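Apart from one protein chain that is not included, each protein chain of the complex appears where it belongs.
Each chain gets a letter, A and B, in the order it is written, and its residues are counted from 1.
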Amino acid sequence: MNRRRALKIVGGGIASLFLLLLPVLLPEVDVHLATEILIFALFAVSFNLLLGYCGLLPFGHAACFGVGAYATALIFKHITGMPFLITLLISALSGFVGALIIGFFCVRLSGSYFALISLAFQMFLYAVALKWRDVTNGDDGMGVTRPDLYLPGLGTLSLMNIQYLYYVTLVIVALAILACYLFLKTPLGHAAVSMRENVIRASFLGYNVFLTRLAIFSFSGFLAGISGALFVVFEEFVATTVMDVHMSFTVILMATIGGTGHFLGPVLGAVFLMVFQDWISSLTKHWWLFMGIVFVMVVLYAEGGLIGLFKWEKIRALFVSEKES
Amino acid sequence: MAILRLQDIYKDFSGLKVLFGVSMEVQQGECHAIIGPNGAGKSTLFNIITGLYKPSRGEITFLNQDITRSSIHKIARMGLSRSFQIINIFPKMTVFENIRIAVVSRFNRRFNITSFLSRDRKILEESDKILSLIGMRDARDVPACEMSYGMQRQLELALTLARDPILILLDEPTAGLNAEETRSIVTLIRKVIQGKTLVIVEHDMEVVFNLADRITVLNYGQVLATGTPDEIRGSEEVKKAYLGRI
Partner (left out) sequence: MDTYIIQAIHGLVYGMLLFLVSSGLTLVFGMMGVLNLAHAAFYMLGAYFAYTITVHLGNFWLSLILAPLIVGTVGIGIEHFTLRKVHKSGHVAELLLTFGLFYVFGELVRIIWGSNPLRIPVPALLAGEIPLMGTTYPIYRTFILGFSFLILIGMALLLLRTRIGIIIRAAVSDADMVDVLGTNVPRVFMGVFGGGAALAALAGVIAAPFLSTYPGMGLDVLLDCFVVIVVGGFGSLLGAFVTSLMLGELQSFGVLWIPRLALVFQFLLMAVVLIVRPTGLFGEKQ
């Protein structure tokens, strides 16, 4: 087993241990933040499926996040007693269906066209949510009560308890991200990546570019729907902000700053953005400016994002110690 | 038996007329070359046959099926493969990965999400086979963009063959190669087209007369002549069109 692999396994082990022990190690307010980070990590990973792996930049990715969010909120409001996991599944499927419909129109195009049409659909959904007050209560939003989760063997867990909410979120997000990771190793996953490299050649090799991209887009919507649902449960509130331009921009920032070239880049970006938001917003209310500048710097000078910097260091460190021994 | 038939193909690009009633047949198992001066419409013809463009008028039949308006991927899946004049590979993927993604398509695993590509033995073996066939074992894990032009041309050929096609269209496979590289790629082409049908567009006359069973001469979007190499060499019309270039 080579050095890099060993390092990865050890690093992964430490990270997993930390995540599992987090509620014990850190105060409640940090557990709260950690839960939010997990949710956005999934959202950012779903986004990067399109940007990093398919080479398509959507300006309106918050659409499916918002669809999942509203699905959950509406189920909680109108159907009492629906098990939490079923609600989650339905929300994810809503995100999937939403992405299927939007994707049907979007994935025929690429580049700026793709970005804009994705934005058009998101703005359309935003406008609908804003105006359809009877259903969504517009920008005033709706309050949501965190449900109880019944697990056979463990009993009923009230998600009002932040520790329970954290662990449930951790498990769901971890499984979703794992599913995404495994998906990219399948032939379909590889096909999508090849289209990023050379879409014409892929076509001539017999690939139906439209259907392949639609499949990825829909899967991305599924994952975004999950994160949207978790977000609503976490916030105990849903409003049009879940699918406004700002939300779309946030996920673009996260994925890009973290690094779109690596699977875990967006996760790092989510951590970075949320930790810094927490830290800097207490110092100044202009922390978005700071984020914006970091973003521009990354685009100009560090295309690989934060995780790109990370890799160099490691490799350099490996080189140095090998020379010494 | 004619496996590819073009009937009266016209192509008009919003006023720019490129092809005027091109008709030709490709017999099974033959090597058929298309030659002609620049601008004669050769690449356009390839693009129309493979589905990138639709003809303004006319029909194309492949294996007795009408493919005139078929999509690119559908035509490819029927067993018609093409190479490109300008190298069209997957630059950041390794040579092996390039071939592998083509093989995935060949075995119809394009939408497979139940297996890991790196563990799929059938695909791996077939990819290795093609790698050996094309003589690029040593470059297996080299990113495609880092290879020399000559090797990229070889990879270009490999991608065209990876689907084990029935009909191969090669668009100037020796473009940009020096004499030695040309010779080796011609040898390679001879080796790999055993039992297949080949249509090749070429400017290098030596290559053409080396490989071709029949030649079609295209000039200003029309077929000037079709025949065996000797017939073409002796044709007055062809000589006039080329101004003694043959």
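In this text, contacts are C-beta pairs under 8 Å (C-beta built on N, C-alpha and C of every residue); 3 or more make two chains touch, one makes a residue touch a chain.
Please read all numbers here as calculations on a predicted model, not as lab measurements.
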Message: I'd like to know which visible chains would be in contact with the absent chain if the whole complex were considered.
response: A
Contacting the left-out chain in the complete assembly, out of A:86, A:289 or A:309: A:289
Identified contact with the non-displayed chain, of A:39, A:73, A:90 or A:119: A:119
Field: Touch with the omitted chain, as defined above, among A:17, A:127, A:182 or A:309
entry: A:127
Interface residues of chain A (partner: the chain not displayed): 51, 55, 57, 59, 105, 108-109, 111-113, 115-117, 119-121, 123-124, 127-128, 130-131, 245, 249, 252, 256, 286, 288-289, 292-293, 295-296, 299-300, 303
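By our rule, only the chains that are shown with their structure count from here on.
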Statement: Averaging C-alpha coordinates per chain, one finds the centres of chain A and chain B separated by a number of Å equal to 43
Query: Taking the complex as given, what residues does chain A use to touch chain B?
result: 182-183, 185-191, 194, 197-198, 200-209, 211-212, 215
Statement: Within the complex, chain A is touched by chain B residues 50, 71-73, 76-77, 81-82, 84, 88-93, 100-102, 104-106, 109-118, 120, 123, 159, 162-163
